[in-house]
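Only one protein chain is missing; all other protein chains are in place.
Let's turn to subunit A:
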């Protein structure tokens, strides 16, 4: 479904990604784990069109999308839940969800999808008229996910959905990610919480200082001594 081939991405003169390649197949949950500053968010930003790769190619459903503008990528079916949620704090919960469906024209279906999001996240229904800046971190994460789903993506990119959340909330969020996957959306999940990420993923990539260093099935990575030491804190 998605094939990233040898991409280089720069911030000014600083190279953030060095020849990164990875693949996501339809229906999978693929996770990308790595330390802070390894290049995980850079990769997702490049996939969403916020950054342009200098070299290399990104193929999605047979089209080359590397360097295309963000709105073309959303239209093609790739949505992102960005790091730090980035909800529109000055707008209500419902307005945030409507913005998620910005490129869609089928207002009846949009309305139905908003109801579906409320079924998935009953907390958001209670707060639908509230400004999203007043929500708790976990609720904002739910909103950011609901907002991304509103675009009806085929591929959902999640950037650190567990960041800053209480353990119980992390569990809830990961259950919902599994639900979204079961409903037929392919998922690329970036996480620092490698333990949780590997527990729901099919396959995984490890990224270190801008390079993919290890890849394999989630089970293989969970079993690897090196990974255990570096990312799983001896679990």
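The definition used in the following text is that a residue touches a chain if its C-beta (ideal position, glycine included) is under 8 Å from a C-beta of that chain, and two chains touch if they have at least 3 such contacts; residues count from 1.
Going forward, contacts and distances are computed from a predicted model.
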**Report entry** Record-based protein name (UniProt) of the chain missing from this complex, from "Linoleoyl-CoA desaturase", "Branched-chain amino acid ABC transporter permease", "Sarcosine oxidase subunit beta family protein" or "ATP synthase subunit a"
**Finding:** "Branched-chain amino acid ABC transporter permease"
Report summary line: Full-complex touch with the removed chain, picking from A:19, A:84 or A:216, is A:84
Report task. Name every residue on subunit A in touch with the hidden partner chain. Result -> 48-50, 69-71, 74-75, 79-80, 82, 84, 86-91, 95, 98-100, 102-103, 133, 137, 147-148, 151
